[in-house]
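All protein chains of the complex are present and in place, except for one that has been dropped.
Chain nomenclature is as follows: A and B, assigned in order of appearance, with residue numbering initiated at 1 for each chain independently.
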Amino acid sequence: MNEINIITGRMNHLIDPHLTIWGWEIPVYLFLGGLTAGILLITALTIYLGKEREFPHAAGRLSFIAPIALSVGMGALFLDIEYKLHVFRFYTAFKITSPMSWGSWILLLVYPLSLILILGRIKISCPKLYEKLNGRGDRLIAFSEKHLHLASAITIFVATTLGIYTGILLSSLGARPFWNASILGPIFLISGLSTALALNVILAQEKHEIHFFSKYDLFMILAEIVTVLLFVISLSSGPQISQESVKLILGGDMTAIFWVFFMGFGLVAPLILEILELKGMKISKYIAPALVLFGGLLFRFIMVEAGQLTGYIGY
Amino acid sequence: MSNFNRRDFIKISSAATVSASVGLNTLANSPTVAKIVGDLAEPGASSRTPTYCEICFWQCAGWVVKDKDGRPWKIVGNEEDQHSLGRMCTRGSGGLGAYLDPDRLKKPLIRSEERGKQVFREASWEEAFNYIAKKMEAIATQYGPDRVCLFSHGCGGPFFKTLINAYGSENVAAPSYAQCRGPRQEAFGLTFGADLGSPENTDIKNAKCLVLMGSHLGENLHNTQVQEFGQAIEAGCTIITVDPRFSVAAGKSKYWLPIKPSTDLALVLSWIHCLIEEEIYNKDYVKKYTIGFEKLKAEVASYTPEWAYSITSIKPEIIRQTAREMAQAAPAVIVHPSRHVAWYGDDTQRMRGIAILNALLGGWGHRGGFYQLQKAGVPECSAPLAKKAKNNWRGQLDGKYPLASMPPANFLCDKTVEGYYKGWFVYGTNLSQCLPEPQKTEEAISKLDLLVVIDTMPAEITGWADVVLPECTYLERFDELRDKPGRRRQIALRAPAFEPLYDSKPAWWIAKNLAITMGIGAAFPWANIEELLNDQLAKLGTSMEEMKKVGVKNLGEEGALCVEDGLELHFKTKSGKIELYSQTLEDLGFDPIPKYTAHETPPDGYYRLIYGRTPTHTFGRTINNPILNQVQAENDLWVHPTVAKRWNLQNGQYVKVKNQAGVASLPIRVRITERIRNDALYMAHGFGHTDKRLSRAHLKGANDTALIDKVKVDPIMGATGFRGTFVTFDEV
Partner (left out) sequence: MTAKQKHKYAMVIDTRKCVGCGNCVVGCKMENRVPEGLHRDWVVEEVHGTYPNISVELRSERCNHCINPPCVYACPTGASHVKSGQNITLVDRDKCTGCKACIAACPYDVRFIMPEGYVGKCTFCDHRVEQGLDPACVSVCPTHCMHFGDLNNPLSKVSKLLASRKYKLLAPEAGTGPQLYFLL
């Protein structure tokens, strides 16, 4: 029998007995950040590809959610920051090695871009709101309309970066073996896109738009299943420390929540439901996308928690 | 008679003691009493004050350092000091915690009754002194002054000794005698005619072989010895550790002998047998300095390693091999006399065995063995006894414990239960946690007319007091000069680094002013302690001014430490030789050479309770220290995996253990470990405080002493055996 203990009573807050530095705030932030990335990507692509008429909700009202979701997410992030007075310090430096630094600057770009996407189509997407503005902001709206195409192109790039960043934020922290997989960037992007597609399915009115986005979400779910499996395989075939860490979901404490709740209810169930729906079975249009959103949130909770449970030092 | 028919335990918090407390993180900015800026080696320091530590009895000298804003900062070792060797230990480094502890005793307290409930009320010093003086007078008138006892541990003790001596009592006990190192003191006295001293005269740094038996050096943080232990490890010293537990020292040892508990004497006798049988003992030394060798040889003839194996579970070849290792290293070999040796009731004999083993190896007086202690000799300055005691404790012994050189604390306690002793002064010792069978201590207390407790901290014992007198900590007072024998003739000064917090006072002030109130003030023929110190320092050829600068001073004119340096060995025994055979013991009817006697072993389902030290704490006295408590707040119960399996225990769960009398411990956290035998359980001593006022220590861990039962008393000198206790798990 081997024993390993700290014998001088270390019980550092948030560190011992295992890392608990990130609670609900960071998963919520990563979820909303990913959702925002997905929304902007959908809206920007729709506009860029000129499909506004076909998918009016995706090109229009969906984008209103982006800055709101992002703000709530950043609110959660702010709650997590321990030295709130110093939050401005994110913007007095740019550190090329730090994804956290990258992220904070990307977030700054997202606001003006999403504003342009919203205002550029506000007359069509929300005529009543436009009337209420009563001429205020006309210059800004005119500017947005003028540069909408360019903005959507930039947004495609920025939103993709944002989506990937939410995963890289974790995968760059090599000290936590469970996060130490570069595929997390693509997974988080796919997952963010999938949740945004699902959200549009829930909110869109036009039947063909719902149908189209359901179909695409199906592909995204499939892609997510494949990439998540690749993630598990890459940890399982990695160095010993990675193999140890993946045991957490392969027989360890988080096995059930990962495979049953996330994989099962969050990915496989909506996949099946949407296939059945495509085959013409009558199912409420809300169930599958709601499960996708639930799965996306749960995935981030699982990832943030699991990473903190793994490490190089077991005491 | 006491005002109270029945004395209730009072939690000190029931007194209205809401005084300003010093927050740990604010570290109060108190005015400097002795602002002495010496050669500050510490960057960022503004002053340093010399002290010697009172967190344990080792009394390492160091400096109390304040930062550039004058705030208390740290305590560091004094480079010149032969105890600290320039480095404090864990506890000494955390010494500021004693000063900063917000749970300290703050004002004198007197037991009184309010609305049918016994409480402590705060009192002035004058009122407290008057109260005590009146009671003391009543005891003296009704029974005689010899009915008062002092139990003491720590530097202020001698002042209270002077006080009760002057009052007319010689009953001065210290649990450090009969509950701790008394048996080895008498055994080495009988054998070598000398005391080992404290710190002991072990020349560990030069030893080629070190045998630890009951000493878990490293876990007991006896600073000098631990430092020399490090040197010995580095120098490749052969270390042999005998312990039922894989102690830290065992991990540094070439040989770990996981002995069956209670059989140590069998191993010692067998080692003696091997040395003699193989004729590898130090023949010249034995011939030149000892008497009784032939009798010893005859006596141990039957103690073969094979015989010992059946008793100790140590294999014969290991016994022989380790005996040869010792012989090979001789005379640079130490079979460490250890410290807390009150185990089984035959402890003087076991320690005699160890003394004899050392004698056969010839370490006493040789480099790498036991060096010749050098004493500074600070002149005595207290007045002679005002009254000579009519009766002293020895007269009450009725011939029991003939070799006790101090009254066993447990004996005074027993006589108090009988109703003989009527007043107790308890200074710096939590009797409830250091005497075995605390129920008996409580019974004794219930018979007292007066119990005065002087301490810096509340503890279980203060809850039973009639009067509680708050002493200031060692960092807030002068004390007598440290005058401990060692390799050098050295003295150390303790000067106050801070003004006393609250209404606390130094022991000398308390004793002197109480004496004045009692009309025996002449016992303290000095106005204040600085006058006493100035006088003593002048006689030693130095001054307060110099001592405040240096903290520690070597007086020079040392004699040789060992034969290699020209020491001539003399032994102050009756025969003038090392007594392998003790006529003194023979004459008193005891075995002149130790004989092995078997001790009871635990019945099925029970385990021998063994206990020991943790390097972070001194007994129970530091558990509440706000700095040290952060390093260790509670103790663990060490359980062998097979025992854990039998009782279905999980690592980290809390269990209670109970002794055969059914007394159960507080819940203690289980540590499942291979580091302990499967017939014993281990916990560190000092935890499991029940006094609520110790806010950090309260109910943290378990108290081993509360479980100690079936105490066997050493007939030679009265030590209480603590290791006959068997415990089992209580409702897992």
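Quick note on the criterion: a contact is a pair of C-beta atoms (placed from the backbone, for glycine too) under 8 Å apart; a residue touches a chain by one contact, two chains touch by 3 or more.
Computed from a predicted structure; not experimentally measured.
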Practice task
Kindly state which of the options B:P50, B:G94, B:P145 or B:G551 is in contact with the chain not pictured.
Solution key: B:G94
Practice task
Pick out which of A:R53, A:K84 or A:K282 touches the chain that's been left out of the picture.
Solution key: A:K84
Completion exercise
Considering the complete complex, of A:S63, A:S144 or A:S172, the missing chain is touched by A:S172
Practice task
Decide which residue listed in A:S98, A:S182 or A:T255 touches the omitted chain of the complex.
Solution key: A:S98
Fill in the blank from the handout: Of B:A444, B:L628, B:I668 or B:V727, the residue that touches the missing chain is B:L628
Practice task
Tell me where the left-out chain touches subunit A, residue by residue.
Solution key: 1-15, 19, 21-22, 80-87, 89-90, 92-93, 95, 97-101, 103-104, 172-176, 239, 241, 307-308, 311-313, 315
Practice task
For the chain that got dropped from the picture, name the residues of subunit B it touches.
Solution key: 24-25, 27, 41, 43-44, 73-77, 87-90, 93-94, 96, 217-219, 221, 223, 226-227, 229-231, 233-234, 246, 248-252, 256, 258, 615-616, 626-628, 630-632, 640, 673-678
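By our rule, only the chains that are shown with their structure count from here on.
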Exercise for the section: Averaging only over C-alpha atoms, locate the centres of subunit A and subunit B and give their separation in whole Å. Expected result: 64
Fill in the blank from the handout: subunit A contacts subunit B in the complex at 1, 3, 8-9
Handout entry: Residues on subunit B engaged by subunit A in the complex (per definition of touch)
Key = 616, 630-633, 641, 672-674
